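Of the protein chains in this complex, all but one are displayed in their positions.
To keep things simple, chains are lettered A and B as they appear, and every chain counts its residues starting from 1.
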Amino acid sequence: MRSARAIALAASLAAACAHAPARTAGTHLPGDPAWPRGEGRTIAWLGEVRGPEDLGIVRGFLGRVWAVVTGRRDVEGLYRPSGVAVDADGRVAIADPGRRTVHLYDPARREARRIRGEGRAALVFPVAVAFVRGTLLVADPDAGAVRAFDRRGRAVPAPVPLPPLRRPVALAVDEARGRLFVTDTAAHAVHVVPLAPGGEARVLGGRGADPGRFNYPTHLAVDAEGRLAVCDAMNFRVQLFDAALRPAGAFGQAGDGLGDLPRPKGIAVDRDGVVFVLDGYYDVIQAFDRGGRLLGALGGSGVGPGRLWLAAGMALDARGRLWVADTFNGRVQLFDLEARTP
Amino acid sequence: MIALALVLQLGLGAPADVRGTKHNLAASSGNAIRALGVDEVCVFCHTPHGAYQSRPVWNRDLSYQDGASLYALYGSTTLDSSVVRPTGASKLCLSCHDGTLAIGSLMNLDAVRNVTVPMQGGVTTMPAGRTRLGTDLRNDHPISMVPNVAADPEIQLPPPGDPVRLREGSTPGQKDTVQCTSCHDPHLTSYKFLVKDNDRGALCLTCHPKPGWLGSRHEASLATYPANGPNGATVGDLGCLACHAPHNGQSPSRLLHTNNLSVGTPRPWAEENVCFSCHQPGGTGVDPARGRAAPDLLTQFQKLTHHPVELKTDEHQPVFTSHLPAPETTLNQRKHVECVDCHNPHRVQALPGNVHEGMKGISLSGGEVVDDEVNDLRQYEVCFRCHGDAFATFVPPAPTRPPGGSNKRLEFQPTNDSFHPVPEPGRNQSTYLNNVDDAPDGQLRGNDWQGNRLNRFSTVLCSDCHNNEATADTPGSARGSPSGPKGPHGSSNARLLRASYSTQVGTPGGAPFGGYSPSNFALCFLCHDERRLRGVSVNRSNFFQQGGVGAGRDNLHQVHLVDRTNAACHECHYNVHSNVQAANTDYRNVLGTDTHLVNFAPNVRPFPGPDPYYGDRPALPRYGRTPGNRPYCFLSCHGRDAMDGVKTVYLPPNP
Partner (left out) sequence: MTAAARLLVVAALAAPPPPRASLLDASRHNFFGPGAHAPDAAIDLCQFCHVPNRLPGAAAPPPRWAPDAPPQAAALDVRADPHGQPLPLRFAGSTLRCLSCHDSTVSRIAIPFRPSSTSLRGDEVAADRHRRDAPGDAYLAIPDGWAGRVMGNHPVGVPYPLGSGGYRLYGPRASPLGTDDWQADPRLRGLKLFSDRSGFVLPAGGAGVECASCHDPHGTPHRPFLRLPKARSELCLGCHAK
């Protein structure tokens, strides 16, 4: 069962790499969950990633023998994934603070790396990742720093000067507008770092409950129009900002009803502007429009397909697939947000 | 009232849990090793968060990660289980007790990672002493091994419900492994954190049942050890720990230890010194049941001649284990022996009991014999292990005995023409040889000379000739002597003999001795009546010549020993064990009858002329019978022509 899914997932990714949009209702098995999206579309569960082989990255024969001999397969896999990013080339970075590691999977090259940093740049507790112009950025709140690594996993200087950070927990990149967003939870702030020299550095937030202020902000998402969405955790809401980074509304509140956001711990905005918010306490992903109206919900607590367990961190790739770091289940789940109703 | 209750409660002393142990490293514990400032107990081993491993939420790093060669591990030729690397809970214990990591080195303290707590007095790693096992675990009881019970009848698994338990090892979930925690619970207030009292070896005996130990001399000993020990513990109380040390044993492979490091061998922890711990002057107190302390064997082994236990250190694997010892590889080294070649210290009895209880030996026919509940070994069967076909501590296989020496197993075959009566009563049933006048029916008459209680139906032990010279105070068997310690451990006489037996020989032109002295042959006269050799007529031996040369000289022993040549017994009874390997004697027509233990010393030469009876020229000194069936000698003594062809005829009175 598992291997069948892995093969299906690998095939799906291979198809994706060929620039053929994988509208993939057929790539998941019968009985796997799908959620209606309206207008003949569904959200389909594609599979799960627990290690590089689930992305078709298979070790050579000797490597496999060595894995059997040493029983170390699990060491290569995900242990406590809590942040994920996918770049334009299909490279997947998964922060795994349980292993003090960022797993860097490159399905196209069939390469898997573990990035741990070295020396003073050693990763202590990597929780979030982002790609900036080919450079991998890693937010390490326990180190109070954002680290940068090149394609081969070597530590490099950050591509742009970063402000002093107390507890950076999330990253978002708007390449089109040359902006890097970094959440500093302890400062109740989101830093806006210009990617180009001479750009304007800004700080959003400050502690509070008013619009534009935060109480323990965490995860970030930026959409194609440059609009920012921030999980404002201890205000139990998502705050939206327009492309000029002016407050543009908020939704959510503490509560246990649909539409409430007691523990917002991951966010993504799709090409239609739908805001997907992961709730870390109830293990659900809720979809909202930009007006804060609830569109739907998927997930729920559990260990099976589509179920979540203390998940934290989501990323949307260019092909409309939502990668969800299912932390305590030790996996990253993949949902196709743009599947067609069979 | 409340204050009183508080005082009472505090007055109860240390609490009966881990807080009352040396493992309480809290600053307020009062222990010698304790923290500065940190007043917690559990934290020095456990943490609720961020543990090294979940069980038992371990708060320390370990000394090694994946079985690197950090430790030298226990090994023994008698170990059936494999000891590969420390596993399971043992690794945790070693993180302090191997002395590599600071005691105060913790993974977590107050939510701070990798903290080193300063200790009182600047202690960092485990101070030198008995609790610091170090990384050399060869002298510690093996850990992290799955006991191979099937291979050894003297090993058993702890019974269900016993406080001694097997623990998890390298197979998760399988409690099949001996770990530190099999014997120790680090939280217990009991002595050395043992899971149960080891009085009289009770803890050790849980897994090492040692059949025969109960009631053995060492188990039953009431002698205090050390002699003036503060707690008055007896050897029996100490049990296994009297000789063994589960940790820091001085002799690694058997985990032996000794308090007697002063004995003058280059290896103070040699296994014989374990025995000498008690078996030396004042080594133990007096056993009230026996009225004496442990026999002083150390002095025996320091005498002129002794079984050379000191030459090798822990060289021979005990033969009383279930293992076949490795054969001796080098046969050209000096003769050596170990205490355990003759004694099984787990089962040994004191005289008159079986000192070889639980040993193995070699029978007259050359097979292995085992001392067990049914059969007792005979003493010579123990001796044959080295003094027989081979220097064999076991049978088979054994390396071939190198040339030289004599094979006592062959010498004492009862089918031999002549032998000292070790395996059976001797072949010479002449009443004249023995020093007791006995009736034809063999019964003692009661006038046995010197009271040695031997007659022609008696057998003797090897140790009746080879023994502590102190036993020469009593004629007959050495076991009748009030002196001791008995046994062929050592003697101030040559050849480990119980009494003087001179084999000095003369040179051409000079007699061996200036004059006859019975003290030269005191050994022989412990059993043989000197008067038989020197008397005439009725009291003579049957080596006589009718119508001898002068009064009293018909007794030819008297002639050889006293009157003419002052010869030594040795000249004609060169090998007194037996004739069977006589290399310097030509027996003519006597074999198969009796040869009277006559075999000639090498300096006795053949006669340079033709034999008067047979006309041949024997190449060796001849002891034969004439065609008329009369014994005669035909030889030269010391190069002199001592015979005239007539006097060589030996005429027994009763042909």
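Note that in this section a contact is a pair of C-beta atoms (placed from the backbone, for glycine too) under 8 Å apart; a residue touches a chain by one contact, two chains touch by 3 or more.
In this text the structure is predicted, and so the values were computed from the model without any measurement.
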item	value
Missing-chain contacts mapped onto chain A	35-38, 70-72, 74-75, 79-80, 82, 97-100, 124-125, 127, 141-142, 167, 169-170, 185-186, 207, 215-216, 218-219, 233-234, 236, 253-260, 262-263, 265, 279-284, 287, 289, 293-297, 300-307, 309-310, 312, 327-328, 330
Touch list for chain B against the chain that is not drawn	17-19, 26, 28, 39-43, 46, 48-55, 57, 61, 65-66, 107, 110-111, 113, 165, 172-175, 187
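Keep this in mind: only the chains that are shown with their structure count from here on.
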item	value
Distance between chain centroids, defined by C-alpha means - chain A, chain B (Å)	76
